[in-house]
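Below is the structure I would like to discuss, written out as structure tokens.
A single protein chain has been removed from this complex, and every other one stays in its place.
This part shows chain A:
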Amino acid sequence: MYQLTDVTKTYTGKRTVHALQSVDLEIGDGELVAIQGPTGGGKSTLLQMLGGLDRPTSGRVVLAGDDLARLSDGALTKARAKNLGFVFQHYNLIPTLTAVENVGTALVPLGVPAADRARRSLAALESVGLGERADHLPGELSGGQQQRVAIARALVKEPTVLLADEPTGNLDEATRDEIVELLEVLWKEQGLTIVMVTHDSAVARRAQRRLRIASGKVSEAA
């Protein structure tokens, strides 16, 4: 699925930060990968490279044959719209849209007609157990429910990859377990490739493969 070759990301400013240093990494189709590491170690930067949200300073990030580092902005946007699902620590839902409308935002760039969009969004919400809360605003939902909506938004377009940045970081233990179980079920049922950044070792332990990143360098965790 992913082939990263000699990927470097350097942030220049008042202080130069080498967020990724010569990262070589391969992630296979249908893998559930957890990335752990200390704060500032480069976890989120690596996830952004994988998600085409940022470009590496050097190196190649190949997803299904396309080098994301060299795609045009438009092509990169299309790749994100079609193949990549994102789940964020803070859910990042649109506060003025209902749960089903939030899920529908992921289908807008694909040009899915409104009726079809509503049907698929509702189905996605039902798949994460929130069908009855479809018309609720994010402010009317708990943290766990909001994250479920975010997961439904990531999956409604049937992506090949799901990238999750601290998906349980804002949740209590019980809710954390619910979300991790949900992700495991979706991974198994849909054959997704999931790359998940987490601080939580309990969550990481449930992954098929664990990577550790520190000072911009990636290594396989024991």
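Here is the rule we go by: a contact is a pair of C-beta atoms (placed from the backbone, for glycine too) under 8 Å apart; a residue touches a chain by one contact, two chains touch by 3 or more; residues count from 1.
Note that in this section contacts and distances are computed from a predicted model.
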| request: Refer to UniProt and select, among "Quinol oxidase subunit 1", "ABC3 transporter permease protein domain-containing protein", "Sigma-70 family RNA polymerase sigma factor" or "Spore germination protein", the name of the complex member that is left out. | output: "ABC3 transporter permease protein domain-containing protein"
| remark: Touching the hidden chain, out of A:V62, A:L97 or A:A221, is A:L97
| query | Which of these touches the unseen chain: A:D54, A:E178 or A:D200? | reply | A:D54
| message | Using the touch definition from the top, which of A:V7, A:I27, A:L68 or A:A106 touches the missing chain? | response | A:A106
| message | Tell me which stretches of chain A touch the chain missing from the display. | response | 44, 48, 51, 53-54, 73-74, 77-78, 80-82, 84, 86, 88-90, 92, 94-97, 101, 104-106, 108-110, 114, 117, 153-154, 165
